[in-house]
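Heads up, one of the protein chains got dropped from this complex, but the rest are sitting where they should.
Chain nomenclature is as follows: A and B, assigned in order of appearance, with residue numbering initiated at 1 for each chain independently.
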Amino acid sequence: MHARRLSALLAAAFALAAIGGGGATPAADVPEIVIGSVLPLTGTLAQTGAGLRTAQVLAQDLVNGHVSYPLPLVGKSGLPHLGHARIRIEFADSQGKPDQARAAAEQLITQQHVVALIGTYASSTTATASQVAERYGIPFLNPDSSAPGLTSRGLKWFFRTTPHDGTFAENFVQFLADLKKTKDIGVKRIAVVGEDGLFGSGAGDAEEASAKKGGYEIATRVSYPATTTEVNAEVQKVKSATPDVIMQASYLPDALLYMRGYKQQSVAVKAILAQDAGFIDPGFIRTLGADAEGVFTREVFSLDIKHRNQAVPLIDQLFRERFAGKPLDGNTARDFMGILVLADAIDRAGSTKPDAIREALVKTNIPGKLTLMPWNRIHFDATGQNDGGAGIIEQVQDGKYETVWPFDVAVRPAIWPMPAWKR
Amino acid sequence: MDTFAQLLVGGLLTGLVFALVAVGLTLVYGVMDVVNFAHGEFLMLAMYAALGLALIGIGPLLGLPLVAIALFLFGIVVYRVFIRRLLAGPPEATVFGTFGLLVLLQGAAQATLTSDFQSVPNPPLQGTIHLGPIALSQASLVEGIGALVLTAALFAFVEYTETGRAMRALAEDRVAATLMGIDVQRVNGLAFGIGAACVGAAGSLLMLSYPVYPTAGAPFALTAFVVVALGGFGSIQGALVGALLVGLLEVFGGFYLAPELKMVPVYVAYLAVVLLRPQGLLGRR
Partner (left out) sequence: MTAKPHLYALGAIVVLGLLAAFGLHEAVVLDLVFTLLLYAVLGQSWNWISGYAGNISFGHAIFFGCGAYASALCVTHGLSPWLAIPAGALAAAALALVTGFPTLGLRGHYFSIATIAVAALVETFARTTPWLGKANGFELPIASGWAALQFPQKGPYVVLALVLFAAVQLATIALERSRLGYYLRALRANHAAAASVGIDERRCKLIAFAWSAMMASAAGVLYAQYTLFIDPPSTLALAISIDIALIGVVGGIGTLWGPAAGALVYVVLAKAVALRFGGAGKGYDLVIYGAIICLIAALRPYGIVGTIVDALRRRRGAVA
C-alpha cells in the first residue's frame, strides 16, 4: 500500500518535472506582462464566462508557447519585441452586473497594475468597465459585446474587435441582395421581432434601419418581454402583417414559443432570419426537430471557416481538451482572438506604457486570413470599432447548421424559400 | 373576427396553463396562510424531474404521476423539516423562509444542473388541431384539459373527503379545529404535499412546450402570485377565474395595446380589483 502510494508520487513528480522541462523557459529577469480580464465568472452568465476564460487562457498559453499556427503572435515564446516576456491574464468577476464590472476593472487597474483590459461579454458591463479604463487611461479591448452604442461614446481608450448588431443587420440585407442576384426572392415586407431587453431592442433597431435603407418595407415591429410564457398576440400581429421575411432576436424559451406559434398559425414566410441566441442554442434543433428546418441565423463564427484558416480545427481541438469536450464557438473564438490582438499590439508597441499600447492598437492591421473569424481584417476606425468585421449566415439543413453566406465560406447553397411547415 | 376568435381561445388556454400552476399555491395558502414564494422553484424541480424521466424513455404524460408523487413526498419533507418551524415564528418568517428556499433551490439547480436550457427531445403532441378558423396546438389543449381536471379534482377533494373537510376546518378557524381534535401538523403537511404534487403535474405538462433551466419557474410563479391574489388567496375557484382573466388580459392586451405592454392590463386589473374588493374576486374576508 505504502510502496504503491510512494511510486505514484514519484511518477507524478517525474511527470511534473518533464512538463516543466519541456515548456519554454523565459529568462528569469524578463518581467511578466499582466493583462486584466473582466468576465462574468459567477451569476447567471457564469457558464458562458467559464468558456471565455478557458479561451483566453488558451490564447495566453499559445502566445507564451513555441508551437506556431497561422495566427498573429502565436508560438514566439512570449513577446519578441519585449525580450520574449510572457503574458499573464489576471481575471476579475463582473457577476454580469454593471456595478460589479466597474469594481472589477478598478481592482485590476489599481491592484494588479495591468497594462490593458479585456472583456466583458455583456454590453452593460462592458459599458461600465470601459469607463473605468478611460478614466485611468488604460487600453480596453472588447472582443465580444454587440450593442452598437458602445463605440459611439467618443472614448479614446476603447477598441472593439467584434462586429456589432448594426453590422449583423446589414449582413442580413446584404445576404438578401446577394441572393437576389441569383434568383427572384420576392421580398418586399419585413417583420422585425425582438425581445424588449438590450439585445432584442438593439438588434431590432438596427434591423429596422438596415431594412429601410435596403428599400424594404417594415411590415410590423414586435417588441415583447423576454420572460413571457406565451406569444399568442405576437404571432397574430406578425401573421396579420403578412411579411415576406421575419427578422428575429429571441432567447431559447421564447424562440421555441414563436416557432411553434408560427407553425400552428401557418405563418407563411419565405425566410426567418434570426440573430443567433435562442436560434443557435443546442436545444433549438433538438427540441423542434423537423420544424427547425430552413431557419436562417447569423453567427459570428463557424468551424466551416477551416477552409480559410487551417488553425480553426487545431484551436478547436485544444479548446475541447480544456473545456470538457465542448467545441469552440462564436463567443470563445472571439475572446481567443481578443487576447491575440492585445498581445500583438503590446508586442508592436515594444513597451508596456498605456500610450504606446494604444498607439499600436490604432495601427493594428491583421488580415482576415490570420484570424479564426469570418472577418475581412482587424483594423480599428476612429471610434475604435473594427471596420473589417462581418458575420456569417447559417441555415438549418438536415438537422444541422450549415454555413450558407458569405458565399466564399459557404458549404451549402441556401434553400430559399424555407420549406413549408410539416403537418 | 377570425383573429379575435383565435385570440380568445389562445387567451383561455393560456389562462388554463396559469391555473395549472396556481391551484397548488392557493391550496397551501388557504390551509396554513403561507404564500410559498419557492412555488416556482418547485415547478422547476418538477420540470427537471419530468425531463429526467423523458430522457430514460418515460415521456411527460406517462411520467406525470411519478413526478406528482415525487413532488408530494418532497413537499411533505419540506413541510416537516422547514415550513413547520417557520409557522412558529412571526408572519414574515414564512415569507422570507420560502424566499430563502427559492434562492437555495435556484442556486442548487445551477450548481448541479448548469444554467443551460434543456428540453424534451422531439416531445409528443406537437401537431395542430383546426376548429374552423381557429388553430390550436395539441400540447396546449392537453395542458388546458389537465388544468381543468386538476382544479376539479382538487375542488372535489377539499369539498368531499374527510381530509379535505379537515383542511377547510383549519382554514376557517385554526383554534377551533385543533380543539375538535384535528392534527394540525398532519393536515398541514398533507396540504403542502398536495400543493407540491399539483406543481408536479403542472411541471410534467409544461415540459411539452417549455425548456427547463434554473429560473424557469420564476415567470410562471410571478403570474401565479397575481392570479391567486386576484382570485382571492385560498380560493380554488378563484384561482381558476383569476387565471382565465389574466390569460385573456395578457393576450388581448398584447394584441390591441402592444406586445411589450401585455402585462400592463394584468397588473392594472389586479390593482383595480383589490381596491374595490381587498380580498380578491372570490376570497373570503
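Here is the rule we use: a residue touches a chain if its C-beta (ideal position, glycine included) is under 8 Å from a C-beta of that chain, and two chains touch if they have at least 3 such contacts.
Predicted model only: the values in this text are computed from it and were never measured.
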- Return the single residue from B:Phe117, B:Phe220 or B:Phe233 that touches the missing chain. B:Phe233
- Task: Among A:Gln111, A:Thr182 or A:Gln310, single out the residue that touches the unshown chain.
- Result: A:Gln111
- Considering the complete complex, of A:Leu62, A:Val114 or A:Ala127, the missing chain is touched by A:Ala127
- Given the contact definition stated above, which residue among B:Leu55, B:Ala108, B:Val149 or B:Ala176 touches the chain not shown here? B:Ala108
- Item | Which residue of B:Leu8, B:Leu125, B:Ala169 or B:Val274 touches the chain not shown here | B:Val274
- Item | Those residues of chain A which, in the complete complex, touch the missing chain | 40-43, 46-47, 49-50, 53, 91, 93, 95, 97-99, 102-103, 106-107, 110-111, 124, 127-128, 131, 134-135, 147, 149, 153, 196-198, 200-202
- chain B, residues in touch with the chain not shown (by the definition above): 29, 35, 82, 85-86, 89-97, 99-111, 114-115, 214, 222, 225-226, 229, 233, 258, 260-261, 263-264, 267-268, 270-271, 274-275, 278-280
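Following the convention adopted for this analysis, only the chains that are shown with their structure count from here on.
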- Message: Using mean CA coordinates as chain centres, what's the gap between chain A and chain B in Å?
- Response: 38
- Item | Touching residues (chain side chain A, partner chain B) in the complex | 44, 46-47, 196, 222-225, 227-234, 236-237, 240, 252-253, 256-257, 260, 263-266, 281-283, 286-287, 289, 291, 423
- Note on the structure: Residue positions on chain B within touch of chain A in the complex are 3, 6-7, 10-11, 14, 17, 110, 114-123, 126-128, 135-137, 209-211, 213, 215-216, 218-220, 223, 247, 250-255, 258-260, 262-263
